[in-house]
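First the structure, then my questions, so here it is.
Missing here: one protein chain of the complex. Every other protein chain is in place.
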Amino acid sequence: MPTPWKMFWASRPRKCLMGICAIATMLIFMAAPAWGQTATAPVAAPVAAATQAAATAPAAPAVAPIDTGATSWMLASTALVMIMMPGLALYYGGIVRKKNFLATMMTSYAALGVIGLQWFLGGYSLAFGTSHWHGFIGWDNSRMCLLNLSSHSAMVSPGGQNIPEAVFSMFQLMFAIITPALIAGSVAERMKFGAWVAFIFLWAYFVYDPLAHAVWSPDGNGWMTNIGTLLGSTGGAVDFAGGTVVHISSGVSGLILCLFLGRRLGFPRNVIQPNSLGLTLTGAGLLWFGWYGFNAGSANGSNYLACIAFTNTTIATALGGLGWITAEWLHHRRPTTLGIASGFVAGLVAITPACGYVTIWSAPIIGLLAGIVCYWGAQIKTLFGYDDALDAFGVHAVGGFLGALLTGVFASAALNGHGGPNGLIEGNPIQVLWQFLAASNAVIYSAVVTAVIAIVLDKTIGLRVSESVEIEGLDIGIHGENGWDVGTLPEPAITLPGAA
Amino acid sequence: MPTPWKMFWASRPRKCLMGICAIATMLIFMAAPAWGQTATAPVAAPVAAATQAAATAPAAPAVAPIDTGATSWMLASTALVMIMMPGLALYYGGIVRKKNFLATMMTSYAALGVIGLQWFLGGYSLAFGTSHWHGFIGWDNSRMCLLNLSSHSAMVSPGGQNIPEAVFSMFQLMFAIITPALIAGSVAERMKFGAWVAFIFLWAYFVYDPLAHAVWSPDGNGWMTNIGTLLGSTGGAVDFAGGTVVHISSGVSGLILCLFLGRRLGFPRNVIQPNSLGLTLTGAGLLWFGWYGFNAGSANGSNYLACIAFTNTTIATALGGLGWITAEWLHHRRPTTLGIASGFVAGLVAITPACGYVTIWSAPIIGLLAGIVCYWGAQIKTLFGYDDALDAFGVHAVGGFLGALLTGVFASAALNGHGGPNGLIEGNPIQVLWQFLAASNAVIYSAVVTAVIAIVLDKTIGLRVSESVEIEGLDIGIHGENGWDVGTLPEPAITLPGAA
Amino acid sequence: MPTPWKMFWASRPRKCLMGICAIATMLIFMAAPAWGQTATAPVAAPVAAATQAAATAPAAPAVAPIDTGATSWMLASTALVMIMMPGLALYYGGIVRKKNFLATMMTSYAALGVIGLQWFLGGYSLAFGTSHWHGFIGWDNSRMCLLNLSSHSAMVSPGGQNIPEAVFSMFQLMFAIITPALIAGSVAERMKFGAWVAFIFLWAYFVYDPLAHAVWSPDGNGWMTNIGTLLGSTGGAVDFAGGTVVHISSGVSGLILCLFLGRRLGFPRNVIQPNSLGLTLTGAGLLWFGWYGFNAGSANGSNYLACIAFTNTTIATALGGLGWITAEWLHHRRPTTLGIASGFVAGLVAITPACGYVTIWSAPIIGLLAGIVCYWGAQIKTLFGYDDALDAFGVHAVGGFLGALLTGVFASAALNGHGGPNGLIEGNPIQVLWQFLAASNAVIYSAVVTAVIAIVLDKTIGLRVSESVEIEGLDIGIHGENGWDVGTLPEPAITLPGAA
Amino acid sequence: MKWIVAIIQPHRLEAVKQALIDVEVFRLTVSDVQGYGRQKGHTEYFRGQPMQVNLIRKVRLDIAVNDNFVQPTINAILKGARTGPKGNVGDGKIFVLPLENVVRISDGTMGGEAI
Amino acid sequence: MKWIVAIIQPHRLEAVKQALIDVEVFRLTVSDVQGYGRQKGHTEYFRGQPMQVNLIRKVRLDIAVNDNFVQPTINAILKGARTGPKGNVGDGKIFVLPLENVVRISDGTMGGEAI
Partner (left out) sequence: MKWIVAIIQPHRLEAVKQALIDVEVFRLTVSDVQGYGRQKGHTEYFRGQPMQVNLIRKVRLDIAVNDNFVQPTINAILKGARTGPKGNVGDGKIFVLPLENVVRISDGTMGGEAI
């Protein structure tokens, strides 16, 4: 019998290892511009993107005193964003057929593990290090392996209040986890688990980290933030909590990946039979709950902006749900439970980029539009015939794009108070253009890079499960487990080999 | 084929629209006394109900500095109360028959959407605006559509610590959502979805907002707070986190509504077959978790009172569960899992009005009594033969009334420290009378107004589903969805019209 | 027909009452050394275990001002730890056979009730009162029945920031609840409910409270903290959030109790048929979420240490999951969903004692080792043939011991900054010895006392259900309930006696 | 003796059982099945897409009866299972199979009296 | 050939299967059903209200056997399914139906040897 190590050598993990080496090489290459730099001054580095906030923060002599209230809210927010992964697993897991229930949940749980590792292995440094290459990417040696965080003096104040950089880094990690996890919605019920792990690992380096840097670069040099300046004008796009970085990127990548994977067997017939919509509703509830950390936590402190983001999120989400079921009612007279859940998610997606920039009376408008538009976003696949299984594109990309534009429409500098822009209604129509350009570029960038990764993986380890596994279901076929055993029949007799 | 707009005109949504117009009219009428008022001074308006706390807060020259710790806890509390809705959906959804699983969960999710809109459309202003009509109702034009919240200077300090009014408003919104959602327990498995939406929308305006104002009016002028004074004596009722406002009002309204609806077909036989008590237990767990926001958040800050409310909540809830299963044990020797879950909820309900006023040693007494009394509260329906399906009356009205009285028994001014009263044991027996009068008035008010709304809806759109929908189940009949598909049979073949 | 009171006298509750009397006697005996003490000065008593932190806190003249940020995080943390109980219930409940689904969930919910009472009845005083008997146990009369908490001046600052003692006490209560609840994993599917209630009630007094005092005694006199000094050297063991107190004690006790109970019928065949692994995954997600309160909350404030503990927890957990499924992959080429969930839990367990003492680069090492070692820890039972049903020993005792040792390896005084020790790598190898000795003593202590309790209960009320109840399932047999009714068959016709 | 299999609408189960009791047929076995017959399925909705569910949830009754009970049993089922005065497509079918022997497990009684 | 249908208590399934193996009957089909017979239901509780559950969960076995196996199969079921030395109400029933043909799908074998 071959030893584990021989098996290891003969097979895929070896390939994976080689992939990791390749990434390490890339990291070193990327780090090149940073070799000369000295250890980053911890307080100075990720200063507030908001200028005046940073200005009021005194240049701390030694270690700036922590704002215990802000730190408390950031700790809570980070935990809240974490619970979105189990929430997403329930949301997606409940919609698929019962034979793929566990495999679908697994995509989210795997992201928790894989991106947790990726963040440690350079992800954080790439996304939140000092800007290089015109704000395309970040890098600091001291942030590789989160090394600098093990120091009491590692403080940041992106929201104008001092918090330990450790919690800031973990908050951002949760964003880096949920973004690829969302992609699973497009490719559900047919993707290999190994390919999924490899895909999200690479995607985090090549798509998420650059996009996150482009908007949230702590030194304010990201290219999206300055897209106007780069085009010779002034100003740039804003994205409060990640409409572009998180939702457009994941939705578009989902579409591309599902085109590469092809449709499920039997599509469009015979593929829709949710095993437990009650769990989907519960997942949507957990998503909403966690999204408060996502949106209000993006104020990076316990301040007025956090409260406004919280309020906008609540009202827009409520209206998103109402919008979707109203559309259903007009369309086929059945307000569904999956519909209200989907509408809530659509509202959350659309308010995400806007929630810290727009006045409260615009929140219901944004939410309502999101609910209605995303309802139709979920219908277009029947026109074009691609199999965006759980509508990651239809809801997240469509809703994210809508939100990006509406941020440009409704933004109000007075409300934000931290250097946010005015929008169309406040007399600054060009903001809509910056929003459009930033979002479009994100669409193109995500699509191209995802396509490259998909091709590479398809040629090497293969993206799609065998037909027999697809028919039998991924739960048994890949994971060797059975999702539900809740019928009235007593448990089947089982034999442990060697024990019988 | 008729266009959607013709269909719209010919049918119910038009009626709904007319309803909304009616409400708008009412709002204008109500707002009348406020027309003359100038824009409310944001800091001054909802001052602390507690006098000395307000006294110590300095009259802020411009914008009072935010208490970041208090704001952090209020943000977290608001999120915690939000998770009670998914929790309630699981709690109720798990108990009903599987054919009504989704429809039952939908009642809570719909409340999130509908009351979110209602709060924006005047609800907040009615409940937390300046007092009118002897403290019967509030109103401020600036609070309509949450307009004033989009300003950095909108701060309040009801707990003696400055927090943005935005988070205060959202915290209170969550209370306004869960209260009507609780009513669903009485009317489960037989109410029309459209009627439910209309009912909770109207009920929020006519029952919840006035009652919330009566107790928590920010200027301290609510009639319940001053019930003693109104009767020529001094003092009034207290209700820390909403025993009367939330639990008595919803429980009583549930009873009335279920009388109007009539019993389920087959009652009392053939209607009890919970589809998943494990989800019910999980829902109870989420309720307990979220209730910490509900009770400890009602201290409106991160202070000693919040910690005391937290402690009282924990101990009373634990004892509530033990009380219920002890009652079961003595009654039929089966401590059930639904029993411990129900007992926890009973304990939570009873400690809600009390948790910020009573000493810790009274918490186990209140909890234990609640567990035992509500157990019997859930039995009385068999005597009278009404069909309070999931015991919203038996647990919430009974437990809420008990809690209101026991608050009068155990209250201690020394402990509260924010102007709370002494109770019977501290030598102020009249407090029990104020509690009784306030609770009784809430009972009568809720019952009468609910009856009026029920009659109106019954005559117009009808309250109850058809017999065939009730037999088939509301999930398929109303929402066109199937709750569970987890048997071993492979998914049924389905045909997408047009694709076959 | 016998009256309830006669039944009561003739049967078990009477015995229980006698047990409670016995405990009361014990409490009085234990309190004896404390009779002479005057009322504890509230601020002084549970001072920071960390010396320098305490030193910087000024001796408050009257009531020290509360740190609202720290209080806010402790309130949130306590709620987070509470949600671990519903999480554990799902985690365990999903793995067992459907006939024992509810009974397994019930073990966690019962712990919420029972230990809530126990903490009130002296548990808190025993664990966190003034040290007696060389740091073996604590006691303060004023902490019996949580009496002292009903005072505004009851403040503590174990993390260097002032928080009301009430929230500190509730935070610690949640630890006291989850620890016995974990034991249920070893004894699932065959233990009497009455015996379970009695067991955890006694176990809390005789095992948990002494161990908690030994490590976290507020005056720093616990024997584990000073194990080096007691042996004539200097130094002692550290346990940040309870690797030894919580996980070793529960895992070892689980092993002992399952040996006393014996194997399930049919073991090792026919006992493994999880009813819903999706709920188990959800439970693991809630555990992770709540564990942030557990670990980062153990910093007792909103400070740098909390953020570091949060970061270490995140990274170690992610790697724990990857470690476990990697082990599975090498072993039998199936990465399972239960595997990643178990690996997350293993990572969480192992980082628990370490998270506030070790640098961030050690977190992935600790997590990865935990995932792999606990995977094998769950296999050894097949060698020895004991029936640790859900691997409470294999994961919690093994992972807890590993974590205790690795804390001694990776600890860094510079990082902790609150008087934490250096470990092997920082040149203090003897720390590993203190960790080993403390953990081993905890193993022996837990094992012996658990055995005594098990024997006593077995001789009196009996530990194990009858064979027929075991075959029929505990849900019907003990609780008279049915866990799942989600097949396609319509609900069975039922008759209410007297109504038919 | 005959073995009667009836496939009926789930929500008629209660009525059929009552009708059977009226003709003194007390014993039967029920299981859940899905049927494919003349009846068109109902429509469910998934994110706006209507789907025809063709396999329809039904209930199956298995009833062993002595020969003189066959006709009353069939009549009772017909009475209880019809959803309207004239019946509807989807109301189901009754099948009669020959049954050779019956054994009661508890006491081993055989044949007609064991039914 | 005969088609034997046995309705038994769920928790006796293991024992019946063992007994069948002892008489060399290795093939069978199991399904979950609910029965309505002489046996009184058990009591479940819902918030203090005891309820009689009358339709009782049972397991149904379908076994096709050659004629010479009929008696041993019945005996094996009797042996495995009885819950006490004298059996109890609720232990179930065995029904024997005539079976005309069997086809094994994999290779098309027919009749007795395909069983």
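For clarity, chains are labelled A, B, C, D and E in written order, and residue numbers in each chain start from 1.
FYI, a residue touches a chain if its C-beta (ideal position, glycine included) is under 8 Å from a C-beta of that chain, and two chains touch if they have at least 3 such contacts.
Predicted model only: the values in this text are computed from it and were never measured.
Although one chain is not shown, part of subunit E still touches it, namely residues 3, 17, 26-31, 62, 64, 97-108, 114. In the full complex, the hidden chain is touched by subunit D at residues 2, 5-8, 31-38, 55, 58, 60, 74, 77-78, 81-82, 86-98.
We take it that only the chains that are shown with their structure count from here on.
When the interfaces A-D and B-D are ranked by how many C-beta pairs touch across them, B-D comes first. Set against the C-alpha centre of subunit B, every other chain centre is closer than that of E.
At the interface between subunit B and subunit C, under half of the residue numbers appear on both sides, which makes the contact a different-residue one.
Rounded to a whole number, the gap between the C-alpha centres of subunit B and subunit E is 52 angstrom. Residue positions of subunit B touching 2 or more other chains: 67-70, 72-73, 76, 270, 272, 274, 276, 302, 331, 334, 336, 338, 479-484, 486-487, 489, 492-496, 500.
Each of residues 11, 14, 31-32, 34, 45, 49-51, 55 in subunit E touches at least two other chains.
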